[in-house]
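Complex shown without one protein chain; remaining protein chains in place.
Let's look at chain A:
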Amino acid sequence: MTRFGAFLAALAMIGSINAVRAADPDASDWPAVLAAAQGQTVYFNAWGGSQNINAYLDWAANVLESRHGVSVVHVKLDNTAHAVAKVVAEKSAGNSDNGSVDLIWINGENFASMKKQDLLLSEDWATHLPNWRYVDVENMPTVRTDFTVPTDGLESPWGGAKLVFFYDSARTDAAELPDSALELLTWAQRNPGRFSYPAPPDFIGSSFLKQVLHEVIDDPKKLKKPVSEASFTADEAPLFAYLDELQPYLWRKGAAYPKNYPDMKQKLADGELDIVFAFNPAEASAGIAAGELARTVRSFSFSGGTLGNTHFVAIPYNATAKAGALVLANFLLSPEAQLRKQDPAFWGDPTVLSLQKLPTEMRARFEALDLGAATLRPDELGPNLDEPHPSWMERIEDAWLKRYGVGN
């Protein structure tokens, strides 16, 4: 054997060692996954700020325990980045197969970041899940592209999201409601101090900036690609011209901002704000049901379209209970779990499944859901605008902070 041959053989061995070390469960061999998952405990790291969602996850945990012998523990996060940070710390400490995070609720920047740093279970597992066959891949491109980043099957879709606005019909005249970002500016000028957005880098606040950017940039196609250094100054100019004009008419004249979406919802209830927005079309109905919002709160959207995206679950590369995590991800995607999730009585989050692909009886149950008086029908939601590439969010957040984030 030549020296080169020996080198190749050694390489091949290293390869095979890697293959052995990565003896990860294979989603296409589902019975094996179910067998391996038996008795495992899955630590599902998910935002814990909503009692509705927590109760929903409790229900899912009970089902999984009784059907598959998999225990699920909901690790309640106040920020998804904490879970990402944990995986980073574990990687630094050389813990590559006993990680404390088994499944993580994720999308957008966090996903892009984890994917880039190789922190995710890396081979396409999501499209091999048994329930993937129901997913609406045809009409919902966002189930496979997360903020323009291809998911490559490294995360499994869990629910849809769309930017929707809310107002209290007892206080605000529905006829005057804006139908675009520009009309929103005029509305704010007529109603000073009654509109605001959470200060970026809050997720919802940044989303508002992206919505405006979409509407005012000369060519929205630019947003599908990473920021171009050459044209960024020109690209951001109309956005900040818009914000400069809006600034004096914001709540507190822009000297303070709502903390996040729930804070805006509270301020709508308090009567401090008149128009607020969220990423879940059923949020108003759920808020009314929970006694947090007045019964007169209603929703509206822009006929030109608003941002829409999908949220996912992903498995870190060093998860301890990978098989269990696969079983949970598959269950979360099942028609049964998605139906309960879309029901505003439990959560009200739009499904990622295609009703056409479902068995007739299931489809009927989806169609029979009462989405609540304050929720827009799917045909009233308006078209979806795609999320820009994550680099846009970073750049406009930084630009925003430089302009408005440091006071005067």
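FYI, a residue touches a chain if its C-beta (ideal position, glycine included) is under 8 Å from a C-beta of that chain, and two chains touch if they have at least 3 such contacts; residues count from 1.
The criterion applied here is as follows: contacts and distances are computed from a predicted model.
Novice: One chain of this complex is not shown here; going by its UniProt record, which of these names is it: "Transketolase", "Transcriptional regulator-like protein", "ABC transporter permease subunit" or "Multisubunit potassium/proton antiporter, PhaE subunit (TC 2.A.63.1.1)"?
Specialist: Its UniProt record gives the name "ABC transporter permease subunit".
Novice: Would you indicate which residue among A:48, A:130, A:178 or A:304 is in contact with the undisplayed chain?
Specialist: Looking across A:48, A:130, A:178 or A:304, the contact with the absent chain belongs to A:48.
Novice: Out of A:108, A:159, A:335 or A:388, which is the one that touches the chain we can't see?
Specialist: A:108
Novice: Which residue from A:251, A:302, A:331 or A:347 sits in contact with the chain not drawn here?
Specialist: A:251
Novice: Determine which one of A:97, A:179 or A:292 touches the chain that has been left out.
Specialist: Of these options, the touching residue for the absent chain is A:292.
Novice: Would you indicate which residue among A:35, A:81 or A:345 is in contact with the undisplayed chain?
Specialist: Missing-chain contact among the listed residues: A:81.
Novice: Can you work out which residue in A:122, A:169, A:266 or A:354 touches the chain that's missing from view?
Specialist: A:266
Novice: Contacts of chain A with the missing chain: which residues?
Specialist: 43, 45, 47-51, 54-55, 58, 73, 75-86, 88-95, 100-101, 108-110, 112-113, 117, 192-193, 199, 201, 251-253, 255-257, 259-263, 265-267, 269-272, 290-294, 394, 401-402, 404-407
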